[in-house]
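Apart from one protein chain that is not included, each protein chain of the complex appears where it belongs.
We call the chains A, B and C, going by the order they appear; numbering starts again at 1 in every chain.
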Amino acid sequence: MSLLEVNDLRVRFHGTAPDHYAVNGVSFSMEQGDILGLVGESGTGKTVTAMCISGLLPREKAYRSGNILLDQTEIFDCTEAELNRILGSDITVVFQEPMTSFNPVYRIGRQVEEGLYVHEKGLDRAQKKARALEAMRRAGLADAEEVYRKYPHELSGGMLQRAMIAAAIVTNPKLLIADEITTALDVTIQAQIIDLLLDLNRKEGMSILFISHDLRVVRRLCSHVIVMQKGRIVEHGRTDDVFAHPEHSYTRHLIEAIPSRDKRVNEDE
Amino acid sequence: MSRRNIALLLSSAMLACALGTFSGATMVMADEAGSASSGDAALTVGLPQDLDNSLDPYQITAAGTREVLFNVYEGLVKPDTDGNFVDAVASEHEISEDGLTYTFTLRDGVVFHNGEEVTIDDVLYSFETCAATTTSTAVAGALSDIQDITADGDKVVITLPAANSSFLSTVSSVTIVPASYTDQATAPVGTGPFKFDSYSPQDKVVFVRNDDYYGEKPALAKVTCKIYDDANALFTALDSGSLDMAFHLTVDQVNSLSNGYNVLEGEMNLVQALYLNNARAPFDDERVRQALCYAIDTDSLLELTEDGHGAKLGSSVYPSFRKYFDESLVDAYPYDPEKAASLLQEAGAEGLSFTIKVPGNYTPHVDTANVIVEMLSAVGINAVIEKVEWNTWLTEVYQGRDFDATVIGFDAAYLSPDALLQRWVSDDSSNMISYNNADYDAAIEKAQSTTDDEEQVAAYKEAQKILSDTAANVYLQDMADFVVLNPEYTGYEYYPLYAVDFSRIRPAQ
Amino acid sequence: MKLVLKKIISLIITLFIVSLLAFLAFQIIPGDPTTKLLGTNATPEKVAQLRSQLGLDRPVLIRYMDWLVSFVKGEFGTSYTYNRAVSTLLADKLPVTVLLTVLSFLITAAVSVPIGIWAGSTRNKWVDHVFVILDQVLMAIPPFFFGMVSCFVFGIVLRWFMPGSFISLSESFSGCVSYLILPAVCLALPRIAMTVRMLRSSIQEELTQNYVYTARSRGLSRSGIMRRHILKNAMIPVVTFLAVSAAEIMTGTIIIEQVFTIPGTGRLLVSSIGNRDFPVVQAIIVILAAWIVIVNFTADMLNHWMDPRLRQ
Partner (left out) sequence: MKIKKNAYFITGGILSALLTILIVVGMFWTPYSTTAMNAKAKMQPPSWSHILGTDNFGRDVFSRVMEGAGTSFVIALLVVLIGCVCGIVIGSLCGYYGGIADMILMHVCDTITAFPAILLALVIISITGGGAYNIVLALGILFIPSFARVVRTQYAGIRDLNYIKSARLMGVSAPRILYAHILPNTLPVLIPAVTIGFNNAVLAEASMSFLGIGIQPPQASLGSMLKDSQNYLNSAPWYALGTGLAVVLLILAFSLLSEGVQQGSRRS
């Protein structure tokens, strides 16, 4: 049984023209343990799709149709309370800007434990701290004890993003949504975050929905990839197949746009 | 319960208890002021200004302080409500035919408030100290004229070089104080029906009944005088029922009273006038002063400020002095703007402009000043009002003589025309307006030295006429004095001088 | 810590300047104290003799030092008008004003914080308009006019409250507090309006921050987000504002005490200035200025304590 099923998802924001759909009939599914890439230039509906899956899209802002099944639970039918039970435990999200995703006036430790505070009330302070430290080590933070006590403004972007990831995996979610998490980081840190996600997937079988406009990152990380344009899926398949011989012109255009060294390597071959 | 919740809970709890005490307390306060059961009756009175900085009987200058301490201090004799002198610390007194020797018998069993028996030495000490330290030159003058003063047994014999019809009133102003006691200034001790209990500046002064008073004991056990330096606040307090009694209210205030208190009307016993600084140009010129007299229409002023209740005055004596009051001077300066203008022109003082310094806490005087300013502007005279604190008026205007003009009321410290007229003698230290007129000094001198009654009355009247002719000041009125009393009390009576007697007030059965 | 030290030093300097200015101000004001004490029989020799006795003929700076030393020791000199030591005068007047200030501050905090939070978190348009209008109107009403009218309405019309029947602290604490509630409310109202408005806009601003989305993605309920995240952030500017308003309230008592005839330092200050009673005025100024400077200092410290970003 697939972990996530999206059937004919349509989203239209209030106040926009009736025929203008942010997401126009998107359907795909994702298996447990997959790393699925959602690719496309900004404004093609990737993030809106992710927000629908994670239930973060405010109801009063947009019309939605179609359905989303996460491990057999229909997200659109959930009440606010039911949604809150899933959010942060079965499904967690990591955002683009690590600097502003943390509350500036509280220490990192307290914010990493947030998921436990909401979903595992039974734990006492010491148990929560232990789980948090363990999650931070899993996220690659060597001196977890010290980072635990620090405030957000005292850490670098890369470390903050790792802490963000720790906060997301502390409740061992079924699905981790990473929304452009590497975009705000410089290249060296990006590579480390990619390796971290790969480890999590390989060691703990964490399934990841990775949203990005950076094809190079997607190519290295994702097992499957979906290319979106103007709210529609134009390509869906295994990453190597799509990159080797892209069917849709838009995908080819995107691949050619990669300005990196290894592209020249392709020519030399 | 995170810390946040506790904080929120705490703040709403605080709000609840604050509101709780608010509603709960008002019950408590509602009946506190009006308790009128006999025996331990307590009265709350409003004072329109703070007390003097010294409460020593011989140093008091402000009438407002003297009228309240009338209940604490007594002389050998004291005035009664119709202006005669009754025995107080003295059990009896007799005056020789030639009016030269006065004999006072000390009443036995009279006790000071600090428990000490009153002795003859205390009486002698009092006369000596009063003569030496009193701020009133009239009293000092009369006491210095005494040929000798001797004690024999329980009697005091005072002989004078020449008869002085108003000497008895001087004796009444010599308060008998204990010789050994030193801090009268802050904690007064006398022989009166009420004892001084406590005083906290700008807040209140408290008097309690003197249980071993020789005379008729007062019905009130305690009188709390709350001090207001703002007439509006005093009136609001009275109207809301937190005060039982207030005095010297204006007719406007009385008309707007809404708490059903009784209103008693009498005279203020004050000579209210626009007092002009005769030493400062252009008021050193008689014609300018006369111009002001013609420019002010006293009748419409009375109409505006007193709804016609006050009594017009022509000179420095008010009607309660009956035989000494010269009725004819009242209309010496009928309202005549043209004459005023021509007089000003004659004196070369057109476009005259000056400041009227007036004590801000006395609404009657401020209102009168406002009306005067308006009337004078109709004649091209530009007057501006400067409201000052009461103590500042006392030091700058009364003592310092640093003013152009002022509106105030002068009272009689004791029942003799001297108390009103002596102050305008040229060399008198409290001659605020620096009035300097030889004929006037002579007339007063004659009045004080004759023994014959008609001659004395004629001399005093002549003195008043000189004041009016030379327009020393613009004499206005003796305002109506309204006393407002809580209907649960009764028995208040007016005195022909500036005094408030609490001892006669009793709960109304 | 270095920051705290620097702040304390500047606090002391300001206090020094204020006391010096207060001292000098009264040298300029016309009206020499000796004329006051001697009255009309002030002969030149007497004036000179008294001036030297009071030490008024020594240079100003030495007199200032003299005054400062005795001030620190707690002797504020004697009052001219009340003929008693200023310290005893203040002993029974200062507690009244402090009580009024604290009461008014508590009411401001207790009322404005809950309402501010509620106003911040509701999303309907009309609440916004109501608060803006209310705030504008409350700030436009002069405090003494508000005092006057409430004295009239509560005192004379409804007879709930007896203006002018102040019960001194010594007599009964609850009586005194219950009398001070209405004046305290009059003092507090404009500040409540300002605080509510500030808290409301501060909360609405915090709601747009990214960390709110992170919190929602953790599954926190709306009220949970408000309590665990937004409140502390939103309260930082408000706490400093409340602390500063404690200083403003103390200055406001000067007017309110006149309207409600409360025998506090405010009324004493106004009458003493009128009476040129230098020792009393100087003592009150320095105490008032000290209160304002200390309150501003606490406001700074509170700010640093609450916002870790400022703690280098």
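One rule holds for everything that comes next: a residue touches a chain if its C-beta (ideal position, glycine included) is under 8 Å from a C-beta of that chain, and two chains touch if they have at least 3 such contacts.
Keep in mind it's a predicted model, so treat the numbers as computed, not measured.
Asker: For the chain that's been dropped from view, list the shown partners it touches.
Answerer: Among the chains that are shown, those touched by the missing chain are B, C.
Asker: Of the residues C:48, C:62 or C:149, I need the one that contacts the missing chain.
Answerer: Among C:48, C:62 or C:149, only C:149 touches the chain that is not shown.
Asker: Can you tell me which of B:71, B:129, B:236 or B:430 touches the chain that was removed from the display?
Answerer: Residue touching the absent chain, from the options given: B:236.
Asker: Which candidate, C:8, C:25, C:60 or C:158, sits in contact with the chain we can't see?
Answerer: Candidates C:8, C:25, C:60 or C:158; residue touching the omitted chain: C:25.
Asker: To test your reading of the contact rule: which positions on chain C touch the chain that is missing from view?
Answerer: 10, 13-15, 17-18, 21-22, 25-26, 28-30, 129, 132, 136-137, 139-145, 148-149, 151-152, 156, 251, 254-255, 258, 269-270, 273, 276, 281, 285, 288-289, 292-293, 296
Asker: If you put the missing chain back, which residues of chain B would it touch?
Answerer: 231-232, 235-236, 239, 252-253, 255-258, 300, 303-304, 360, 363, 367, 369-371, 373-374, 377, 384-387
Basically, only the chains that are shown with their structure count from here on.
Asker: Hey, what chains does chain B share as contacts with chain C?
Answerer: Chains in contact with chain B as well as chain C: not a single one.
Asker: If you average all the Cα positions, which chain's own average lands nearest?
Answerer: Going by the distance between chain centres and the overall C-alpha centre, it is C.
Asker: If you average the CA atoms of chain B and of chain C, how far apart do the two points sit, in angstrom?
Answerer: The mean C-alpha positions of chain B and chain C differ by 39 Å.
Asker: Compute the distance, rounded to whole Å, between the mean C-alpha positions of chain A and chain C.
Answerer: The answer is 53 Å.
Asker: Express in whole angstrom the distance between the two chain centres, defined as the mean CA positions of chain A and chain B.
Answerer: Centres of chain A and chain B (C-alpha means) sit 91 Å apart.
Asker: Multi-chain contacts in chain A: which residues touch at least two other chains?
Answerer: In chain A, no residue touches two or more other chains.
Asker: Where in chain C do residues touch at least two different other chains?
Answerer: 228, 232
Asker: Taking the touch rule as given, give the residues of chain C at its contact with chain A in the complex, in rising order.
Answerer: Answer in residue numbers: 209-211, 213-221, 224, 228-229, 232-233, 236, 306-309.
Asker: Quick one: in the complex, what on chain A touches chain C?
Answerer: The touching residues are 54, 56, 80, 83-89, 92-93, 95, 97, 100-106, 111, 114-115, 117-119, 151, 153, 164, 167.
Asker: Any idea which chain C residues touch chain B in the complex?
Answerer: Residues of chain C touching chain B: 31, 35-36, 39-41, 80-84, 89, 92-93, 103, 106-107, 109-111, 113-114, 151-152, 155-156, 159-168, 174-175, 177-179, 181-182, 227-228, 231-232, 258-261, 263, 267-268, 271, 274-277.
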